[in-house]
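Excluded from the complex is one protein chain; the other protein chains are retained at their positions.
A and B label the chains in the order they appear, each numbered from 1.
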Amino acid sequence: MNFTRRDTLKTLGLISAAYGLTLPGQSRRAAAAGQPVLTVSTWGGVTEEGIRKFVQPEFEKLTGATLAFDIGGQGARYNKLLAQRANPPADVFFSTDEAVVSGLKAGILTPATRQNLGNLVDIEDWALTVKSGVGEGQVAGAPFTLISYVLGYNPSAVDPTPTSWANMWDPAYAGKLAFVAPTHSQMPAFVILAAELAGGSVDNVEPGFAKLAELRPAKLSVFWTDWAPLAKTNDVTLAAEFDYYLDAMKDQKYEIDYVLPKEGGIGVPEYVSIVEGTDNRELAEAFLNLMMDPRVQGAFAAATYQGPTNRKTEIPPELAARCACGPRIENLRFFDPEIFAANRPLWTERMNLEVVPQWGTR
Amino acid sequence: MSTSTSDQAALGTADHASARARFSVRHIPLILLAPSIVLLFVFLVLPLAIIVLTSLQPNVLLTFDAPGIGNYGYMLSKSYYLAVIVRTVRIAFVTTLIGLPISFLAAILIYRLDERFRNIALMGLTFPVLTGPLAIVLGYMALLTDGGPLFGPMIELGLIPPLKLLGTETAVIISLIQFVLPFAVLTLYTAVSRIPQQLYEAVTSLGGARMSCFLHVTLPLSLPGLLSASIICFSLAASSYVSPYYLGGAAQQTLTTLISQFILATYNSQLAAAAAVLLLVVMLVTIVAITAFFRKFIR
Partner (left out) sequence: MSARLSSLAGLLYLATIYLFVMAPILFIVVMAFNDATSFPAPLEAFTLRWFAAILDQPVFLDAAWTSVLLAVLAAIVACCASFLSAYALWRWTWRSPDAIATFLTSPLLVPQIVMGLAMLQLAELLGLGTNFAGLVAVHAIYVMPFGLRLIMTGFSHLDLSLEEAGQSLGAGRLQTWREVTLPLLRPNLVAAFCFCFMLSFVNLPLSMFLTNPSTATLPTVMFAYIESRIDPMIAALATVIIGLAAFTTLALEKWLKIRLVG
C-alpha cells in the first residue's frame, strides 16, 4: 500500500500526459503530415456523415487538402465563432439562412466571390434567400439544400387527415401536439403564421402571440428526437417537424406520415458560408462549390431526404416524392431571413413571457 | 557503518527539520494552498469577472447606460423569470430533501454488509453514472411516458391512471435523484465508515437498541458527511442541464436551461451572464444556509 496509491497515480499520470501530447485526431495527423486542413463547422449525425461520405473524397481529390469537423448545434457553433474572432475555430460554417444574415451583420461570416463558385449559376432562385450584406460580385454563401417544415401526424390515430396549420388548434390535438420550442429555428415563422390565421400579417404579428397562447402542446421540440419517443407511445399524434426527419422516421417504422398544409409548408434553405478571418479562403470556396455540385446533392438527397438546390441535380421519381424538391416546392412558402434575424430576440422573449406560461405544464 | 550513516541521517533530518520548522510555519501552508488558488484564480475568478462585467452591459433587448444593473432589474421584475428562479431552487431542494435520507440509509446498510460485498455494492452503484446523463435521460424518456414499458402495462391494467409525467417537474426530480444518489451514497459512506466500532458497542452495552445507536452515534458523527452530501446534492441538482432540458422541456425552464437559451438561441450573452450571476447568488445563499443549519449541530 505504501507503494500503490501515489506511484500508480504518478505512472498513470505520466502515461496519460505522454499520450495527451500525441492525441489522435485527424487534424493533428494531417497537420503533422503537412497536409492543409479545412475545418468544417457543422451539425453532427446525418450532415456530418453525409459530408464525410459524399464530399470529403471529392474534396481531397480536388484540392489535396483534408477536412476536420467541429460538430455541434448551431447555437454552440455560432457562439464559438463570436467568441474567437481573432482565431476562428473553423473555416466554413453550416447553418440556416437566418444565421448567415446574423453572422454577416456580426462580422463573423464573410461573403464568397461569385466568380469562384462555378455551380452558383445553377442554383435555383428560391434558394438564394440571403441578399443583404454582400457587395458586387459576391454571394452570402452557398445554399446547398432545401428542407421544409410540414405537419406530421399518426395516420392510425387521427381522423380526418389534417390539411392546414389551423388544425393544430383543433381540440382533438390538445395535449397531443408537438410544437416548436421558443428556441426553434422556425419559431418566427409560426408567429407570423399564427398572426395571419388571427387576422394579422407579417407587419402586424400582435394577434399571433395571443393565438399561439391558445395552443395546447404536449411537447416543445427543438429536434425531432425530443418528441419521437412520445410518438411511439401515442402521447403525440400531431407534430410540426422537418420533412426529412419525418421521412427518416417513416424508414424507422414510426407510425407517421405528413402533409404540406394548404397555407404552404415552410421552405428552409440551409447554407454553408465562409468564416471571417479564415486562412483557407481558396479551399473554403472550393468546398462551397463542391456542396453545390449536382452529384453531391443527389447523393445527399438519397441518403438524408434533404432536397437539392442545384437545378441540374438528378433525382429519381421515388426519391422526389420524399424530399423538398420538384412539385413540392410550389407548395412551400419562403420567409425573409432578415425578418427572422431582426425579430428573433424580441419574439423569443415574448414567447417565453406571454405564450409558454399559457401552455401550462407542457 | 550503517549505524553511523543512520545517525548522521537522523541528525541531518533533525537539523533540517528545525531549519524547516522555522521556515515552515509561515510559508508552507501558503505554498500548499497555492496550486488550488492559482488554478481557481485563472480559471474561475477571471472568467467570473468577465461574466459579471458582461452582465452589466446593455443588449439587444434592453438599452441602458453601461455598466448598469438594467439586466437584473429587468429579470427580477418579470414574474416569468422569478418563477424560473423559484423553480430551480425548488427542484434542487426537493432532490436534496428526498435524496439525502435515502442515500444515508443506503450508506449505513451497505456498511453493514459483509466486507466482501461492500466494494462491489458501492461500485455497482457508482459506475453506472458513467453512462452519462444523456443516455440515462433518453432511457427515462421511454420509461416515464404513459405508453412506455413501465407505465403502459400498469395503465392498461387499470392499476394507475395516466400520469403524464414527461414535461413535469416530477420527472426532472426523479431523474435528478437518480443522478445524485451515487454521489451522496459515496460521500455518506466515507463518513459512516469512519465511525469507530467501539462507540456502537458502548451504546449497546449500555442497553441501547439500534435506534439509540443511530441517534447517538451514527447521526451526530455523520454530520460533516451529511453537510457535504447535501451541498453536493443541491449543487448538482441546481446546475444540471440535461435533465431539465429533456425531461422538463421548454415550459419548465430552470436557470440553467434559461441561460442556455440566451446563449444558444438569441446569442444574448449579457442576459445569460445576468442569469448566471443570479444562479450563483441563489446557490451561494442556499449553501451558506445549509452550512449554517448543520454547523448548529456539529459544534
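In this text, contacts are C-beta pairs under 8 Å (C-beta built on N, C-alpha and C of every residue); 3 or more make two chains touch, one makes a residue touch a chain.
Not measured: the values here are computed from a predicted model.
Undergrad: Of B:L122, B:V172, B:A250 or B:A265, which one is in contact with the hidden chain?
TA: Going through B:L122, B:V172, B:A250 or B:A265 one by one, B:L122 is the residue touching the chain not shown.
Undergrad: Pick out which of A:T113, A:T225, A:N343 or A:Q358 touches the chain that's been left out of the picture.
TA: Result: among the candidates, A:T225 touches the missing chain.
Undergrad: For a quick check of understanding: of A:E136, A:D159, A:D203 or A:D251, which residue touches the chain that isn't displayed?
TA: The one listed residue touching the chain not shown is A:D251.
Undergrad: Would you write out the residues of subunit B that touch the absent chain, in ascending order?
TA: 10, 13-14, 16-17, 25, 28-30, 32-33, 35-37, 39-40, 42-44, 46-48, 50-51, 102, 105-106, 108-114, 118-119, 121-143, 148-150, 175, 178, 181-183, 186-187, 189-191, 193-195, 197, 200-201, 204, 210, 213-214, 217-218, 224-225, 228, 231-232, 235, 239, 241-242, 255-256, 259-260, 263, 269, 272-273, 276, 279-280, 283-284, 287, 291
Undergrad: In terms of residues, what is the contact footprint of the unshown chain on subunit A?
TA: Looking at subunit A, the ones touching the missing chain are residues 1-2, 4-6, 8-9, 12-13, 16-17, 19-20, 23-28, 39, 43-48, 68-73, 76, 79-80, 83-87, 89, 223, 225, 228-229, 232, 245, 248-249, 251-254.
One rule holds in what follows: only the chains that are shown with their structure count from here on.
Undergrad: Centroid from C-alpha atoms only, then distance subunit A to subunit B, rounded to Å. What do you get?
TA: Averaging C-alpha atoms per chain gives centres 35 Å apart.
Undergrad: Would you mind writing out the residues of subunit A in touch with subunit B in their complex?
TA: 73, 75-76, 78-79, 82, 102, 181-183, 218-220, 226, 229-230, 232-235, 344-346, 348-349, 352-353, 356-357, 359-362
Undergrad: What residues on subunit B touch subunit A, complex-wise?
TA: Contact set of subunit B toward subunit A: 60-61, 78, 80, 83, 138, 141-142, 145-148, 152, 166-168, 246, 249-253, 261, 263-269.
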